[in-house]
Every structure is written in structure tokens, then in C-alpha cells.
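A single protein chain has been omitted from the complex, and every remaining protein chain is retained in its original position.
By letter and in written order, the chains are A, B and C; residue numbering begins at 1 in each of them.
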């Protein structure tokens, strides 16, 4: 059973990175790389591109595109998931435009918030279909989830789907080098400890030779905040709550009730908050892909350097039993002792031949646990909605969202949810 | 050790009710009723009034006023606490007026919210002084706490003070009869189950002969909401979240971000929200007491009927070993399984000769747990501030408050906290 | 749905006590008392006898015997269970005689130990059949279980059967009066606290007017132990481990490895241990019933005084909402914090219109928790055997039993289990 299945393989660049990495990993030599996507054209693009890399890298992996999902999954040892349900058009447009009519502005809308709730609601049923297939044709496979909203989807795949799942996000890997870089500090040799929930995990420790670096980090951060820059929300959060957060300013701006406020319109400029950032990125990405596509596909000499994506390193660790440490998203089986046991948490995990094993964290500082809980509230109610099929829980999820509830009245929140449900049409199952 | 100590005995009417009840309870015959207050005049008033009742009731209890707190506590079997620190003037005025300058309006301000935070901060050190005395002179005493903010103070007395404490609030007792009465429904024979946190506990069940009464309650509530009345916030919460809450509309208006919103000023009228209600009540109460005082004290024939206050029934149950059931506030030792273990929860408790023993509740419906968590966040950070003496945790408590954070920016919240700390002067210990 | 179903109603004397009590309880007036037993003759006896009491007591309850179990259960509000599977002959005989061949002696064999294991194994499938019926025809019924082995059967009915179950045992009620009586001490006004597991729960507190009575109890116990009496094992346990245990000496003799020891045959006499006590009692009871039967059934003027059995008081409390406190057996949902969460524990429970609600106990003294765990080990492995159908877990249950493992070698234990399985024949389901 030496097979890696990539669902959503039409994400050509991401598939190239992850499966290109695989082809450069000796421990994964000879694996079948099974590609699946509902978009047949993009699937063909990825297949062709990966075959090009296969040639240049001299890999002996087999690359095979499937039109039948269950066949793609059959016998897989690892499943990589990078789907997006509903796409930029129509669903992301809906996620942004309807709330905007109610005066509710967003930046990314892929985590919590009103956009995150609906992104979850349309993705969960699709993922649970995967879970059913996996239970049938590859029940022992490890499911590496890259699809957002990470916390809710990973939670559902594990607790409802019964699949061995870990959720993977770049934010854990890149946040600390980014922080040090932006402050002109040397990152080499720094020891860090990160835990919390996806996109709102916390840099709990940053030490060099046993010395706490936070005082110096904060001193420089105070200086940096005196001028405009692109990470102002995150620095503000650190200076107010004491710890750096894993996800960027444009994300965190909408996870809290503090930044996008109709009562304080000046904060948008002051904290340099890019409203409607995600749709802009989508449009650029779509354009970018159109121009990039031909050159990529045409390049028979396409080379690939092993990237920093966790996936190939994890599969390597599982094959070789050499331990690898990741920040992974898993169910909170008593790992973070002051977050709800039902939540999905992002904690250090050990990867080796035993699979992905989460480590114990203990209590977070109380203010960080409190901030996490405000987001977990919405996550758990979104799951409740998806699992029970009850519309009232969609309202509850939105009503508990810190940003939505700060900005809108109950009536407006409920009306906005109704509008979003209607606009989604068949992208959502029926709610009673 | 047959002694009941009443701290804050200058609350003459409340002392009259509780200790008048005691004198009418045969199982408590012969007890010494020890009165303590820092206001010598009001202490004397209470002593005189209770002596009058003693005469008319023929009680053989001893009534004794103490000027030394530790002597009042020495050897007590039960301690009843009904203190208020800082009073209407200056502290309640401060709690309302400074936030108002920032545009933050409140109704009662004695639970959470910015007013609740500061009420806690000035009361905790006083209570922990009591705890030290109790450890020294009556370590086995049961401490019946009636002082607000209930959840935080009861938590601190138990977890930090190490005193056998239960927090008691009328809301659990009165909310259900009030609900049924207001809807024209018959209360007799109704079985109810209530659990959550103080002032935001939930009527989880209301059944008669095994039949769920909620459908009928909600049908009538929808009708009632069509006209203005005095419990509109609570009904709105029930219709949106599915369950009736124990505390009144004027309280719940400020526990959530939904009702007092600068963005939606019309909600004040629509939900009939009495802003600044508590200061108004204080002024009336002070006036009322001045006019009531003379007639009460002069009345040598003052009679007392046993009230519905829990205290005398609880002490009776502890003396007689006949079980009595209360809704009490206790540490969450796994009782409500989806609220933080560090929180103080309000759950059914069994009272008998073994003392006050909380019962197991399990999971709350997820939307109710989520609402509770938003308030527990502020409670736990308030305790963190009081225990560590760190000013930053005061900011955190305010920043996590759902109403405060919905209305104000971070800068305004911090500035408001600084103003409140300064205005409190020596009513607060030094924060670093 | 005013119906009380009694399963095992052929236990005529016990049915008379419990249902006689019911007929004397005003709050239960008008209930149907549904009788079921697989022994048609004894069922008829019970029906006749209860009809006699009905006449003399003037009760307006309906008494009805059913030959169809599901019909007996249909619509029940309360179910009382007092079955015995396999009876004295053949099963109790088997439970005692086969172990005796291996040199393993027992006294009662209805709790743990090799006899308790097999009593559980033959009863669990029958009880789970009840559970299926209850789920179908009276899913909201409270199941009051009086059948032994209490801990395992109550555990299984709750965790596997999904039935609202509480296990009831006389030992909690009678142990303390018995103790005080046997030591010549006055019981009135004594406050006690009992928790642990069934038949091995502990008198954690015995106080009068706040004074710990244990020093006096132990002083007298030391005196009493100087002469032979009928509770020597229990006193020895108290003097060695510090606390009195709920079940009698003849029971506890076989729960521990300390008393029935081939290496120390003199202990039988020294601690006055009645080996083979239960079979003797069975024979006497059978004889006794034969002589009692005619006089009971013939007596048209049979009167009944309300007994101290919990059942009628519990149903009264549930009907009237007046709280009643019991020691009940329930799943350990964090109630006793140093016993396994999978165990069934015996703790104070509050009974009222909300049903049976267990209270929080916390940690037991460590030596008591340790003793309980040795018995819980066998209980949990017995459940594992019954639920998985794996024979190896039967061996594990026996191998973990403190008395069995102290006396026999592994080979003998396994051979003895095999013999017992074979001797049971169709009284057990097939094990793989």
C-alpha cells in the first residue's frame, strides 16, 4: 500500500510543491501518486506538470490521475487534501458581498467570522463524503488536511468522520522567522514553543541560550509600531496580550472585535487593515495562474527544489521512523488544559513510524485561552449546525462570533444568515 | 460552636430577613447571632431591630454586635456575607460615570462588564482578609456568600481563600415563578432544572407530568414580545438561544454584545432597556431606608414571617440532616463538563448534615456553554488581575468583556481602565 | 404513564416490600403495578399476595401480572429489577463447587471474585435484553436495579444499555446503624458520608455536633475484636485502613487477599469467616419460602408497614419534587476523582423531580481508592468479556481478582474458568 492520494490535485502549484517534494524524498521512492480533482482540465494540467518533474528528477514514483474518487483513494497510505468548495465565484463573492450589505466588513473570511462559518458549512458535507470513502477503501490512511477552515474541518474529519487526520498550516512554520526578520533579529538558534488554535496559536516561548527574547522583541515592536507596516494588528495584539500570534494581521483583524469597527472607522487606516483582501488575492491568483500555466506546462525541463511544506517530511518520518516535529491540528484530548475538550487545537506533534502523536501542553496563559475560547465558540456551533442540520445553530455560530456580534444586531445577524443560506443555494444541504 | 456570624450586618433589611428567619427556625434555637459591620451606626440599627424581632418571636437566640471582626467570626459555624465595598458613593458612581465618558453605557454593573470588573477588584482583597480570619478562628465554618459579583467572589473565597463557600443568589429561586407568572401559566407541579453560571444560568428543563413546557412557553413568549414589557431582553435571548436565563433583562442587557449598541441606538427603546438602572435603585434605596428606618426601629412589636431566603433553610438542613436542594455557586469540579474547570458554576446542590454538596450536570447545550464562556473569560482574567496584582490583566478582563469590546476600541478600553483605577484611589490595592 | 413495572416479581417477599410500600405512598396512588417473572407460578403468588395487601391497605393501585415482558414494560415510568439468573440450582452451586475443587473457597460470591464474575456473565445478556425492550417501549423510564452484582450490572445498563439506571443496595442504609448498634453507641443525630463502590463503599465521616466519632468507634472496635463476633473482618479492615466499609464481614472476606488464605488456614476461625455462606442461605431461603408461602397467600388480612427500602421513597420524591437523598450506584462521571472514570461508583445522590442526580465526592483517601481499584479491575474486565465476547477477558477478570490471584496459579485460574464456562452450558452465550 505505497500510495499517496492527493484530493484537490487541480491546485496545480500546491500539488507541484507537495508531490514534487515527494519525488525528491528517497524514503518515498516507488510510491504511486494518485491525483483526483473534480475539475478534469486542471487535473490534467497537474498530471502533466508532475510528469515533467518526474522526468527531470529521475523519480521512480508513478503518477496517475483518477476520475473516480473512491478509486483514487483505494489502498492509499496517505491522503493529502487541498480542496476548495464553491471557489471564488460564486462562493467567496457571496461570503463577502452579503455581509457587506449589512455593514459587516471582512478581510480573509476563511477561518471564523461569517465567511468562515459558511465556508465550513459548504465544505463539511464534502469532507464527510471523503470520510465515508476512506472508511471503506483505506481506513488506515493518514489524512493530511490543508483545506481551510482548518480547525473545524480537521475536528469534523476526526470526531465525526473517524479518519486519522492532522491539520497542517503554514502559519506555524513561517510566523517566527517572519517575526524575527521584520524586527531585524537573528532567528538562527532560537527555541520556540507554539500552541493554541489554528490561525490563533501563540508563540509561548522564544529563547536563545536559555534567555527569554520577548523583552527585546517587544521593545523593537513598540518602535516598529510608530510607523505604518504590514503586520500592525499582530504587533498590537502582542503588545496588548503579551504573545505573538501565528497568523497574519489581515487574518487576525477579523478574529477579534477590536479592529474593524464602524464606531471607530479610523482603525482601518491606523492598523493598515486590507478589507476585502481575500477576493483581491483570488482574482490575482486566477489571473496569475492563467499566465503561469502555459510556461509551466510547456517546460519539459521543469525542476523542483524540496520546499518547506510539512507533508513530504512527515511521510518521510513515518516511513523512516526518524522523528520530525510539526505544529499540527488535532482534537484536544486534554492537551491544552484550559481550552474545551471538544475543540481542535494546534500543538507540537511528534511524527514518526507511530504516526502523528500530539504532545501535552497544559494551561495557556489565561488571556490567550480566553481569546481562543471566543473563536472556539463559533467553531463548535458551526459543527453543531452541520451535524444536526439545524438552522438555529447557524445563527448561534454567527451570534457568538466576536466580530459579527460586535458590529451587528441580532436581527441583522439572523437576516444576514438567511440571505447567505439562500444565496448559497445548492452549495449547502437543506437546513431545518 | 452554635454561632452564626453575619458580616455586613448593617444591611439592615437583609439581615432582618435572614436572621429573622433563623429565629423562626426551631433547629437553630439557642444560636448566637453575631453581627459585624464597619458602619457602627447601621450595625447598631440592625442589632436593635433584631432584638425587637427576638422579643416578638420569643426566640432564645442571642444577638450580639461586634466591633472586632475576628471576634465576630471566632467559633462561628456559619458565616453569612452581605458586604458591599465602596458603596454607591463613591464607587458605584465611578463604575457608571467613567465608562459613560467613553460612550459605554451600563444597566446594573454588578456582575461582569467594566463595572463588574472593578466591583470585583475592590471586593476581592476585603474578602481574602475575611478568609484569613476564618482560617484562623473558624476554619470549619460554612461561608454563605450573598455579595456580588457572585461568581468571581465565590471562586476566590474557595480557590484562593480555602474557605468552604457557597454563593447564593435569588435569581435561581425567583426566575421560574416569574416566567410562569408573566406568561399566565400555572407554576405548581412544574419540575425544573437550572445550571450555568451566576446570573446566566439556564432553565434547561421545565416539565409537568413528563411533558416539556417549552413549546408553550415559547408560543406565549412570541406573543408577549409583540408589546413592550419589562423582560424583553430575556425573552429575546430565549427565543434566539432556546432557553430562559435566570437573571433579569436589565442584567442580561449588559452581559452580551447584542442590546446596548451605539450602532443600533433604537434597541434601547425596542427592548425597553433601563440604562443606569442600578444607580437609580441605589438612590431610591438610600432614600427609602431613611424613611423606613425610624418606623422599623421604633416598632417594638415588629413581626417577621419566614422568608424564602435560602440561608435559614440551608442551616436547618445542615442541623437536621433533612435534605434541601438549592441552586448554589461552587467551583466547577467537573460538574458542567463543557465549561472551564477554573470557573465558578451555579448548579443544583444538596444541603444536609454533610454540608453543601454539588451535583453533576454534564454538558450544557453548546450555544449556552458558548455564551457562558464569553462571561467566564472576563471572570477568570479579573481573578488573575487580583491574584497577581498585574495591571495588564485588568485590561485583559475588560478587553474580553463582550459588551465592552463590542463598543470600544482597545485604546479606549485601556484608557478607561486607567481612569477607573485612578478614580478608585485607595479603594484598590496598587497594581504594577 | 403512571406505571411501575417490577421485573423478577416472583421474588415475592421483596416484591411485597417494595410494592406494598408503593401502595402506602399517597403520591403513587392510582399507579399500575405491572408484575413480570419468567416463573409463572411465583408470579401468580406475588399477584395474589399483592392483591391481598391492596385490599387491606385500601390502595387504588392496579395490580397486573404479565406473561409478555415487553408488554409489562410498555409505558412504564419506573422499572424495578430484582431478577436472578440461573438460581441457586444450578448456577450458585456451580459458582461454589468448581472453584472449591481448585482449593478456592468463597463466602457469598455475588460481587466480584470468581463467583461474581460468572454471575455477571450470565446476567448481563439478560439485562441487555431488558435494555432493548426499554429503549423501545419506555425509553424515559427510571430503572431501579436491585440485582447483584450491582456495580457491573448498573454500569452495563447505563453505558451499554443506554437506560437511565441507578443501582440500589441495602448496605448503604444499614451499615451505619449496624456499626453503632454493635458498639453500643447512639446513632441518632449522627452525620455520615459514604462513598466508594458497591459493597466496598466507605464511611468517610461520622460526626455528631461537628465532633469526629471515629476515635471512639475505633477504641470500642479494638475492644470488641478481643472476642469473637460476627463482623470481625470489617472491624479488622477499619482498624488497618482507617474506615468502616459498607458491606458485611462475610462479603468483604472474599473481596481482599487477606482473609481466606491456604497459607494461613487459622484466619478462618480467627476472623469467624463463614465459608459457603451464600449456598447455605439459599437453601434456608428456599425452605423458608415453602413454609411461609401458604400462610402468606392464605392471609386475606395481610397487612404491610412501609419498609425502609429506597424504592418507594425515591418514586415519591420524583413525583412530589421533595428531595430525598440516597446512596446510589452510577457511572463515575468525575464524581470520585481517584477512581477510574469507567467504573460504577456508589455515591450520595439527590432524588427529586429531576430524577436521580449524583453528587460530587472528590478524592477518596488513597488507601481506600487503592482497595477499590483492585475490585474495579475485575469489574471492568468482566464487562470487557461480556461486551466483546472474548474468552481471554474472562481469564483476565479472574486473574485480576485479588483473592483468586492470591490463591491460585495462572494455570489453575484458566482451567477453573474453562470448567466454569463448560458447566454453565447455555446459561452463558458462546465465547470465542
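Methods note: contacts are C-beta pairs under 8 Å (C-beta built on N, C-alpha and C of every residue); 3 or more make two chains touch, one makes a residue touch a chain.
Keep in mind that this is a model prediction, so the values were computed, not measured.
The missing chain, though absent from the view, touches A, C when the full complex is examined.
Considering the full assembly, A:352 is the residue among A:71, A:216, A:276 or A:352 that touches the omitted chain.
Touching the missing chain, out of A:68, A:89, A:136 or A:191, is residue A:191. In the complete complex, the residue from C:35, C:399 or C:420 that touches the missing chain is C:399.
Annotation: of C:242, C:288, C:362 or C:429, C:242 touches the absent chain (contact as defined above).
Listed by residue number, the positions of chain C touching the unshown chain are 103, 236, 240-242, 256-258, 261-264, 267, 337-338, 340-342, 366-367, 369-371, 373-374, 377-378, 380-381, 384, 392-393, 395-396, 399-400, 402, 405-410, 414. For chain A, the list of residues touching the undisplayed chain reads 1, 77, 140, 191-193, 205, 207, 210, 321, 323-325, 333-335, 337, 348, 350, 352-354, 357-360, 362.
Keep this in mind: only the chains that are shown with their structure count from here on.
Superposing chain B on chain C by their CA atoms means rotating through 180 degrees, a value rounded to the nearest 5. A separation of 43 Å divides the Cα centre of chain B from that of chain C. Inter-chain centre distance (chain A to chain C, centres taken as mean C-alpha positions): 54 Å.
Within chain B, residues 337 each touch two or more of the remaining chains.
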